[in-house]
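Read through the structure below, which is laid out as structure tokens, and then see the notes.
Omission of a single protein chain aside, the complex is shown with its protein chains in their original locations.
On to chain A.
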Amino acid sequence: MDVQDEMRQRLAARQQGFTLEQPFYTDPAYFDVDMKMVWYREWLFAGHDCEVPRPGAFFTLQVGDYPVIVVRDREGQIRAFHNSCRHRGSRVCSAARGTSARLVCPYHQWTYDLDGSLVFARQMGPDFDASAYGLKSVACESVGGYVFISLADTPADFGPTRDMIEPYLAPHNLADTKVAHETTIIEKGNWKLVWENNRECYHCAGNHPELCKTYPEAPGVTGVSGGADDPEIAAHWAHCEALGLPSAFRMADDGHSRITRMPLLRDAVSYTMSGRPAVSKPLTDAIAADHIGAMLLFHYPTNWNHILGDHAITFRVLPIGPQETAVTTKWLVNREAVEGVDYDLDELIHVWTETNDQDRQIVEENAFGIRSPAYEPGPYSSDHEGGVDQFVDWYCRIMALRLTEEDSPTLRVA
């Protein structure tokens, strides 16, 4: 029995409302199937438009085995390419970010234009057809200041995601921001544990003293129940929508993304120790009102976000191995905002720096315990962990579906 059969059987036998069996969190072979079935097929959050502000600006990322370049071309369009030279495969861009008129492979200086076409390859002989050796493109979409990529040969239609989240993001003008601070932490746990932890605030009271000054523990805020039956949330939506800000809870039909605007505690307007704004220049002058709370967006499997009036915090999840996950956090502020004048960096990043580190410990302890031979799946809280259950359901559903497709002889490539 190969690993795919084994996974399929375990998924079929899975007890609803319970955590997954141990190998889903630990087994390298399962991890490889996760990469193939989820990460190499879904739309992944790569970074922000504001990280490639000018033609020639690029950043790179690594998704499993795939190094990828995201670059803004001469016409201003954001494009993504496989970061592998068509000559002998070397990485063309080794820097995390930079600006370059052309993409030049450091090995033999094969030179690619910003649209991926090969424009120069030294002394390749008269029969060399440069047009056959452009950089391979990666599907790339920009929406509301977010850049998504898909490594799939035939990417899923991005249209429904765009239609859902664009109206919510548009008023925040995130394409015109700047990254005030960025951190990447490595959490020694499976990527699904990172997500499971994110998808509930059941753990917040005992672990996140800084975050809990401003962020509500109410299950309706973090979870996927919507929250319309909570009068405070309903009032918040009415308040925000009256300001022209789409706010009501929306979730994609297949559950891979959710967007909604949630109130913060009491008078808080930002994730600071005081609850007061961290940045005196709001993200955009178009939203002058206070108390718009936090817009919460998740998009499986790569990102969750908190978008406030004064800044936005975005999170990118990238698996490194079966028991290692990189989480990159970016604090976006108004492009004109000046550190030390319009914001104090320590104040801006304090709450989420602490919260991230607390979450890292939680995930690592979780992973420790799961590695125990004594581990067996446990039940989620029906009150608090609806969001976790929904995430695990999403994962199990697409995995079961894709493993079945893979098994179908009509779909199997000879």
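Keep this in mind: a residue touches a chain if its C-beta (ideal position, glycine included) is under 8 Å from a C-beta of that chain, and two chains touch if they have at least 3 such contacts; residues count from 1.
Criterion: contacts and distances are computed from a predicted model.
Note on the omitted subunit: UniProt lists it as "Ferredoxin-NADP reductase", one of the names in "Extracellular solute-binding protein", "Ferredoxin-NADP reductase", "Branched-chain amino acid ABC transporter permease" or "Aliphatic amidase expression-regulating protein". Contact with the undisplayed chain is limited, among A:Q123, A:T154 or A:S372, to A:Q123. Set against the missing chain, the residues A:A12, A:A101 or A:V338 yield one that touches it, A:A101. Taking the complete complex into account, residues 54-56, 99-102, 104, 108-109, 111, 113, 119-120, 122-123, 125-126 of chain A touch the chain not shown.
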